[in-house]
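Heads up, one of the protein chains got dropped from this complex, but the rest are sitting where they should.
Read from first to last, the chains carry the letters A, B and C; within each, the first residue is number 1.
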Amino acid sequence: MTNEQYHDLIQPYESAGQMMRTRLDTLNKNLYCKTTVSPIHNILYRTKSKRSIEKKLEKMGHSDSVQNAKDYLKDIEGIRVICYFIDDIYNLVNALRRQSELIVIKEKDYIKNPKKSGYQSLHLILEVPVTLQEETQWMKVELQLRTAAMDYWANLDHELRYKKTEKEIGEVDEALRQCADVIRTLDLRMLEIRKKIASM
Amino acid sequence: MTNEQYHDLIQPYESAGQMMRTRLDTLNKNLYCKTTVSPIHNILYRTKSKRSIEKKLEKMGHSDSVQNAKDYLKDIEGIRVICYFIDDIYNLVNALRRQSELIVIKEKDYIKNPKKSGYQSLHLILEVPVTLQEETQWMKVELQLRTAAMDYWANLDHELRYKKTEKEIGEVDEALRQCADVIRTLDLRMLEIRKKIASM
Amino acid sequence: MTNEQYHDLIQPYESAGQMMRTRLDTLNKNLYCKTTVSPIHNILYRTKSKRSIEKKLEKMGHSDSVQNAKDYLKDIEGIRVICYFIDDIYNLVNALRRQSELIVIKEKDYIKNPKKSGYQSLHLILEVPVTLQEETQWMKVELQLRTAAMDYWANLDHELRYKKTEKEIGEVDEALRQCADVIRTLDLRMLEIRKKIASM
Partner (left out) sequence: MTNEQYHDLIQPYESAGQMMRTRLDTLNKNLYCKTTVSPIHNILYRTKSKRSIEKKLEKMGHSDSVQNAKDYLKDIEGIRVICYFIDDIYNLVNALRRQSELIVIKEKDYIKNPKKSGYQSLHLILEVPVTLQEETQWMKVELQLRTAAMDYWANLDHELRYKKTEKEIGEVDEALRQCADVIRTLDLRMLEIRKKIASM
């Protein structure tokens, strides 16, 4: 893939991401009535770098052509949504499912079923319409939704694995998994407190 | 209008503005083929303040109710698009007119017909769909398109009129109008140079 | 305090805050050698609103004059620094203490000694030089440093207390305190894992 091909490839993905973040902002302001706090703590996003695209295609056993990137990669544009509480995540996802201009083509719920490492998040692949000059294209965007506590764990997990060997990671894997359990408990307790207050 | 009413009033307008800027960004990247420079130099925007809304309604002879703001004001959300060349402005407007998700409800061309003061810009009132919880609302957004030279004049004109009396302005009015003429000539000459180069 | 007085009051504080954030950014890039991850996760900041200044002065039993705000308030400009690990916080504070252009005039360590509610953070009051037209003024800036886990708790605690009565809070106080303990344990465990990896 040349630099120019990469540049052309990602342009509509970036537009789709921007459109999607606009929709999330709007939802954040309107999902709950005024008496409750808005569900989203903050939103992060990135477009996959040329090098990451090439690496991932290679790992999948495909050549790094533009067409293969479009066909096989679902996370060229990625958005991370950090929520306050677990139920905010599901409320947001339900609202997105009701929007007729979006299509949810895949969902993986690592909150209900965490990864072996302890990783928790809800992953969605969406298709989002982008109006170019003459036509409308539907672009794939990956959405990761998690609470701030899950994000805390994922960040530290990433920091600790950064430039480490398999063996080194192996020796702390169990400790990391236990921390993930603690965070799970924490999120559930916080949610209980919220529900208790709401019912007062 | 209470602070809370103002806050509720502007929310969907702000979402419409954000959506509109996303559309403009996408157009900016796709309006011309790769060999030409993109048409937009930069984009500014603002939501009308509570005080400006109240003042304007008063000036129009209406009470400052939320309903009156919705009914009579067309510039609660305003976007300013600064373009490189005059023809970029018209190319953008034509592309917006082709987008089925937008409605142009009003157009005033102060480039073809400058205001008496010398002011030049193209003004559009658009209606933009915003997806809230359950329904889609069409919100009015004002678009002002101008070249950087027109913007230069408008900024200085505004600076110079700032906190000045009618009489003081009167004494420099003619000089400002002449400067507007110079800018008009400048924009046309620059456009000629562009066309000459394009035809080489 | 008039709006104009407020505007003039906060200007040098905002400049001091901006200067301080620039220093933190520079430290973040240079505190550790290249092999380690940088200490700061993200930085938030705010300037105290006119209303908050007036309320706080009233609560302290002072009239809301500009002079009283300058004399009695130490948090007109506030910066929150979210770190990855507890030791990053202390490393940053030590580096700030070494900078000759800053003066630390107060330190409260709510990490070593959490508040009764469970709140944890390290608070510093600094004096930062700001170069205005002719002279240099030393402005107070409040710095709050905490881990992402402490920030998670503080956010949820704030959300849950939002618009609630004393009695309602009372019924969940103990549960919130227990969550703060869980977070304390979590931060220490994560730090242990980091140290274990560093020593490999």
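Here, a residue touches a chain if its C-beta (ideal position, glycine included) is under 8 Å from a C-beta of that chain, and two chains touch if they have at least 3 such contacts.
Source: prediction; values computed, not measured.
Student: Please identify which of the visible chains the hidden chain touches across the whole complex.
Tutor: B, C
Student: Where the complex has a chain not shown, which of B:His7, B:Lys55, B:Lys106 or B:Arg189 is the residue touching it?
Tutor: B:Arg189
Student: Which residue from C:Asp25, C:Asp71 or C:Glu192 sits in contact with the chain not drawn here?
Tutor: Within the whole complex, the residue contacting the unshown chain is C:Asp25.
Student: Give me the chain C residues in contact with the hidden chain, please.
Tutor: 8, 11, 15, 18-19, 22-23, 25-27, 29-31, 34, 95, 98-99, 101, 130-134
Student: What does the interface between chain B and the hidden chain look like in terms of residue numbers?
Tutor: Against the missing chain, chain B presents residues 35, 37, 41, 84-85, 147-149, 151-152, 155-156, 159-160, 162-164, 168, 171-172, 175-176, 178-179, 182-183, 185-186, 189-190, 192-194, 196-197, 200.
As a convention for this text, only the chains that are shown with their structure count from here on.
Student: In whole angstrom, how far does the Cα centroid of chain A sit from the Cα centroid of chain C?
Tutor: Here chain A and chain C have centroids separated by 29 Å.
Student: Taking each chain's centre as its mean C-alpha position, how far apart are chain A and chain B in Å?
Tutor: Those two chain centres are 35 Å apart.
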